[in-house]
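This structure is in structure tokens; I'll ask about it shortly.
Note that one protein chain is taken out, while the other chains of the complex remain in position.
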Amino acid sequence: MAITVRFFAGIRERLGRNQAQVDASAVASAADVWREVAGVPLPPNTLIAVNQEYAQPGQAVRDGDEVAFFPPVTGGAA
Amino acid sequence: MAITVRFFAGIRERLGRNQAQVDASAVASAADVWREVAGVPLPPNTLIAVNQEYAQPGQAVRDGDEVAFFPPVTGGAA
Amino acid sequence: MSVRVIDTPLEPWREVAAFEATQKFAGKVGAACVFVGTMRDYNQDTTVRSMVLEHYPAMTERELEAIGNEAARKWTIEKWMVVHRHGALQPSDPIVLVAAWSGHREQAFAACRYIIEALKTRAPFWKQEQTENGARWVERQT
Partner (left out) sequence: MSVRVIDTPLEPWREVAAFEATQKFAGKVGAACVFVGTMRDYNQDTTVRSMVLEHYPAMTERELEAIGNEAARKWTIEKWMVVHRHGALQPSDPIVLVAAWSGHREQAFAACRYIIEALKTRAPFWKQEQTENGARWVERQT
């Protein structure tokens, strides 16, 4: 298995893709996942979710996890 | 003409009527109106309106006015 | 803006939808806050079977207009409405509807809240509850 990586909104656009796969043996933390797939520094204020829950960059990740990177959210209303 | 006096809710029930007329020459203030028609002291916390606007007991009244006496209001919701 | 005192069943969501349909908000409104008060079947630990809401016609409408206009001066709102029942009510019947529309949610919430709070202390309505122990006038509470 592997780690599934997902990108949303501006980050998805900047990276030119909405998804990636990472070999779990190459990474220990969410921050490692970003470094492995992005090729650019993590933009400031980027939010991270591991398995659909908010996480810190240092959070450990493992085989089968889904790790997502996205900008601050802007749902709701005025 | 005269002054029309109106009673609501518990005060209406206590006085046994919802309306009265007072000769305007007999009264100068809203408190006078109560004394003239009620025969009992003004219950504490009674609200007064003159011509459908909240008023103090000392407010002057004159021919043609409508003076109302009622308990604290209880509209709206829980 | 819109005040109605009615003695027929209040259908709050239909009222709000109908009011909006008559408005030309035209993309200026970003937020609506609506409050609906309904009759409970209890009050102060006593079962309430039914209720009669007495009011002071003419003064009621005047006071509700004044309250809504105060809210519109205090906050930036596009529209507001109040509909209040009087007469005989059964548990779970809607009693009052307050709605405020604004460009921003803080303003809509604040105006709606202001109107219902002011209404409770100033609008001349009086509730008489029918309980197991007979009829009683509701005392004012917060």
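As written, the chain order gives the labels A, B and C, with residue 1 at the start of each chain.
In this text, a residue touches a chain if its C-beta (ideal position, glycine included) is under 8 Å from a C-beta of that chain, and two chains touch if they have at least 3 such contacts.
Owing to the predicted nature of the structure, the values given are computational and were not obtained by experimental measurement.
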item: Interface residues of chain A (partner: the chain not displayed); value: 6, 8-10, 47, 49, 52-54, 68, 70-78
item: For chain C, the residues touching the chain missing from this view; value: 12-14, 16-17, 20, 25-42, 91-92, 103, 105, 108-109, 112-113, 116
item: In chain B, positions touching the absent partner; value: 77-78
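Keep this in mind: only the chains that are shown with their structure count from here on.
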item: Chain-level touch network, classified as line, ring, star, complete or other; value: line
item: For chain A paired with chain B, centre-to-centre distance based on mean C-alpha positions, whole Å; value: 71
